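In this view, the complex is presented without one of its protein chains, the others remaining in place.
Take a look at subunit A:
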Amino acid sequence: MIKITFVASDGERREVEIEEGETAREAALYNDVPGIDGDCGGVCACATCHVHVDPEWIDKVGRLMHDGMEADLLQFAEGTTEYSRLACQIPMKPMLDGLVLHLPEQQY
């Protein structure tokens, strides 16, 4: 199992565990972490699982690729930064054990 900590917009931290191969989106949804909607079902089609990767983790997670669907969708999201990613596009692997993701106030 791999650990992820979700930090809500009000600062509340929730540590959850997820199996390797699942994504950070599933980690939130399976554990009822509020703040991730994931309307499309996890196929990079809606931008309602927007997260800010903690700066210390961004290199391990990888930055947003600028010419793909994820960037096409995130360009319309609110409050994006250089650390923005879609949680459905972050597959969990052992090197990400302990990952910290910050949640925006709301998804849309």
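Basically, a residue touches a chain if its C-beta (ideal position, glycine included) is under 8 Å from a C-beta of that chain, and two chains touch if they have at least 3 such contacts; residues count from 1.
Note that contacts and distances are computed from a predicted model.
Hidden from the displayed complex is a chain whose UniProt protein name, among "Peptidase S8/S53 domain-containing protein", "Cytochrome P450", "Metallopeptidase family M24" or "NitT/TauT family transport system ATP-binding protein", is "Cytochrome P450". Interface note for the absent chain: among A:E19, A:E82 or A:E105, the touching residue is A:E105. Summary of contacts with the chain left out: across A:L73, A:A87 or A:V100, the touching residue is A:L73. Taking the complete complex into account, residues 37, 39-41, 43-48, 69, 72-73, 75-76, 78-79, 105-108 of subunit A touch the chain not shown.
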